[in-house]
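Written below as structure tokens is the structure these notes are about.
One chain of protein is taken out of this complex; the other chains stay put.
Labels for the chains are A, B and C, by order of writing; each one numbers its residues from 1.
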Amino acid sequence: MTTTEAKLVKRPRIPTTYIVALIPVAAALNIVGSTINAALRLPTFLDMIGTAVVAMTLGPWWGALAGLITNIGIAIIRNPVSLPFALCNMVGALVWGYGIRWKMGKSFGRLLILSMFVGFFVSLTAVPIYVLVFGGATGHFGDMLTATFVAMGQRLWVSVFSSNILVSFTDKIISTFVALAILGALPKELTSHLELVEQKNLKTVIWITLGIVVGIAALLFIMFTNIAG
Amino acid sequence: MNNMQLIANYVPGKSFFHRLHPSTKIIWVLGALLTVFFIKDPLIIFAFLVVVLVLIKASNTFATYRASLMLLLPIIFGLIFFQIVAPAFPKPWTPLARLGPFVLYNEGVYSALVLSLRIISVASFALLFIMTTYPGDLFTTMRMWGVPYEISFMVTTTIQLIPILQKEMNIILSAQRSRAMQASGFSALLPSIIPVFAGAIERVRQMSMTLESRAFGSSGKKTSIRQLKMGTLDYTLIILTIIALIGIFYLLWINQGFDRSQQMIFPAPAAIILFLGSIIGFFGILVLFARRIKN
Amino acid sequence: MSKNIIIKCEDLHHTYPSGVSALQGVDLAIAEREIVGVIGQNGSGKTTLVKHFNGLLKPTSGQVFVKGINTREAEIKEISRHAGYVFQNPNHQLFAGSVRKELEFGPANIGMSAEEIEERVRLAADFFGLEEFLDENPYRLSFPLRKTVGIASIYAMDPEIFILDEPTTGLDYTRARMVAALIKKLQDEGRTVLIVSHDMMLIAECCTRVIVLWNSRLIGDGTPREIFGNRELLEKTNLAPPQIFRMAEEIGLQHNGKTPLSVDEAVEAVERGERAG
Partner (left out) sequence: MTATNAAKEPIIRVEGLSFKYATATEKALKEINFTVFPGEYVAILGLSGAGKTTLCLSLNGIIPQMVMGEKEGRCLIKGQDTDEVPVREMAKTVGMVFDNPEYQLTQLTVEGEVALGLENLGIPYEEMLTRIKEALKVVGLEGLEERSPMQLSGGQQQRLAIAAAMAMYPEILVLDEPTTNLDPIGKEEVFEVLQRLNREKGMTIVIAEHEVEVIAEYADRVIILDRGELITNGPPAEVFNDVETISRLGLRTPQVTEFGYRLKKKGHNLPEQLPITLQDAVKKYSGVGGKK
């Protein structure tokens, strides 16, 4: 490989077999992402990075398929109760995919906003499932935050949504930028049509995320104490 | 090694359940799911669970089942905790006790029981299905039902890839630890995750070329190596299941789902024990999982 | 042999959590500046053995000492200062946006100062001829170059011991020659090198000592010539010595009273007219 960029005039046709191979790999990587997350003891999920990569490169609906297949895979090899969360994975893919299509990847700021949109919509899908099916529990460290909000006198679904959105923001911002780093390693044929900002230093992203999340958390606490008081 | 628990849940065998057609079992799982979601009496759900457990025992899949169910525990403990203090019932709630900022309600204990038993029962039944159905047969069935071949192919490949990529991830983690990478925290994230993806991309390239060389996506009619036939037994069982479901839903409808939340009164100490137990259980499991991943 | 022992195993056993026993009672002492080839079929335990030398694996029973440190009591991070492990596939460790950042990763992790890191990166780039690629993305480099970056990223950490897992796999002849030359350069710098490999030409050329593993046990330990000359041992492990060695054995060609290991030696043997009995 040489460094000189051959200008790719038209968007190349991606072979079907490439898509058929990429989606399972992305689905498996979603699962590996969550294992790495656990191994490094991070407060996130990182279970949608593969979905993000597919949604950004192949488009929202292929991303959604990758999300669906991820959860079918988990259901078969681990535990079937995670199946309803296929919906969240698919919603995330759609927001990522359309966001990139609508030029939300052009600058660092826009990408940050896009990640927060993804986080918001994923939470919006996940919270009803958590509340109605799992009685508000996620089996994640986020439950402690939910418990705090409940103790502050909030209703269960408000508490679950509040804690979920905090984790979700963190998770989706980091996932987006990890996906961005991965796109850098992808073959040019797949990424040449994307208008994407250069990869940012992950440390910066993490600090910004931390700022946003702490800000929102503080806002929520103030709101809740005021309402309670 | 933690990749042990990731091997597909299928347990080879020749039990009654193993021999049924996947279609029959899928109808059972869906039926059980619907039934359990409309029953509001914990005792009936418990009875249902006992039946499922007997079936699991009978099909020699109990060990795998127990390991898989373990993964549900944190969510169950969380559920019990939240439901006791914030039940999934319309107010008014009957308080039983008070612990710090939390008030424990009678309806809460009731709904904690209903919800957790529901999840465990549905999970158990679904696991019974998965443990006794060879994944390849499941995909053949999917194709019989008109799901495109490409989709079932992608699911098969995903299942195949998960343990492989987990193994790859373990190698990558050791390679980076050999370069003195931090054992945890965000600084270790990119060094761990980028190599997994980059390797996977090469895999995708070669896999797609291989598929193309195996005539994948040929226009002609496809055949299948796994031959599955619906037997008389399968047809009979499906018809019986549908009749039974109609009967069950009629009963559920006239009894309003057997809601006994107003009749069942729990003693306050029981609520407290359950509440504290869920907290201890939640943290205990998290610590246990964290330790298992470390090893 | 007795002085300057840098790696020492005493009755090393290793059993994986799955119950598979991969090492059964290995006793071994490696001296400074030795170039040791570790050979055996896949599954014989050779990788398991060398993974003990930088703490990636801990003995199930027995002891391993690396530079006098008992690996049971130290973290990988500490041992990796002394013993660097280069994995077979460079794709398993490259992640950074540039070769320079890749080389900086290890030294930064073991807490070198900024100046030291810069110096080490410069030395590594120089040693491996990577100066012109320092600002390239490692994923845009060819496989052989990536493999070189992999070794260089360990070299940057300045360990006394190098463990190379299949350093020539996937490389063509010219690149394999370059790896052999690098190993010799490491030796000249006074480092100890362990080579796990199936490449018998590399072993014959570089190693001062070869150990043979078979079925989780150490069954052979000697110079390459002694090991390759031991038919029974090689047959057991299903490994074949370099072609020239086999030919010389068949026709009874000898070099200083020993079977030649390389074409050079064989040619010299003919010139001197040396023959076995």
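In this text, a contact is a pair of C-beta atoms (placed from the backbone, for glycine too) under 8 Å apart; a residue touches a chain by one contact, two chains touch by 3 or more.
A quick note: this is a predicted structure, and the numbers were derived from the prediction, not measured.
The chain not shown here makes contact, within the complete complex, with A, B, C.
Checked against the hidden chain, the listed residues B:T94, B:Q160, B:Q182 or B:T241 yield one contact partner: B:Q160.
When the missing chain is restored to the complex, the residue among C:R175, C:R217, C:K236 or C:K258 that touches it is C:R175.
The missing chain, though absent from the display, is touched by one residue of C:R33, C:K184 or C:H198; that residue is C:H198. Mapped onto chain A, contacts with the missing chain fall at residues 1-2, 4-6, 8, 12, 15, 17-18, 24, 188-189. Annotation for chain B: contacts to the undisplayed chain at residues 135-136, 153, 156-157, 159-160, 163-164, 202-203, 206-218, 220-227.
Residues of chain C in touch with the missing chain: 41-43, 142-144, 169-175, 198, 238-240, 242-244, 246-247, 250-251, 253, 263, 266-267, 269-271, 273, 275.
Basically, only the chains that are shown with their structure count from here on.
Taken as a graph of touching chains, this assembly is complete, with every chain in contact with every other.
For the pairs A-B and B-C, the count of C-beta pairs in contact is higher at A-B. Inter-chain centre distance (chain A to chain C, centres taken as mean C-alpha positions): 42 Å. As a whole-number value, the distance joining the C-alpha centres of chain A and chain B reads 22 Å. Between the Cα centres of chain B and chain C there is a gap of 46 Å. Residue positions of chain B touching 2 or more other chains: 168, 190, 193-194, 198.
Among the residues of chain A, those touching two or more other chains are numbered 181, 185.
Interface residues of chain A facing chain B in the complex, by the touch rule stated above, are 15-18, 20-25, 27-29, 31-33, 35-36, 38-42, 46, 49, 53, 65, 69-70, 72-73, 75-81, 131-141, 143, 146-147, 150-153, 155-156, 159, 174, 178, 181-182, 185-187, 202-203, 206. Those residues of chain C whose C-beta lies close enough to touch chain B in the complex are 16-18, 51, 54, 56, 76-77, 80-81, 84-85, 87, 89, 91-96, 105-106, 109-110, 139, 153-154, 157. Residues of chain B that touch chain A in their complex: 2, 5-9, 68-69, 71-83, 85-86, 88, 100-102, 111-112, 115-116, 119, 122-123, 126-127, 130, 135, 138, 150-151, 153-155, 157-162, 164-166, 168-169, 173, 183-190, 192-194, 196-198, 200-201, 203-205, 207-209, 211-212, 216-217, 282, 286, 289-290, 293.
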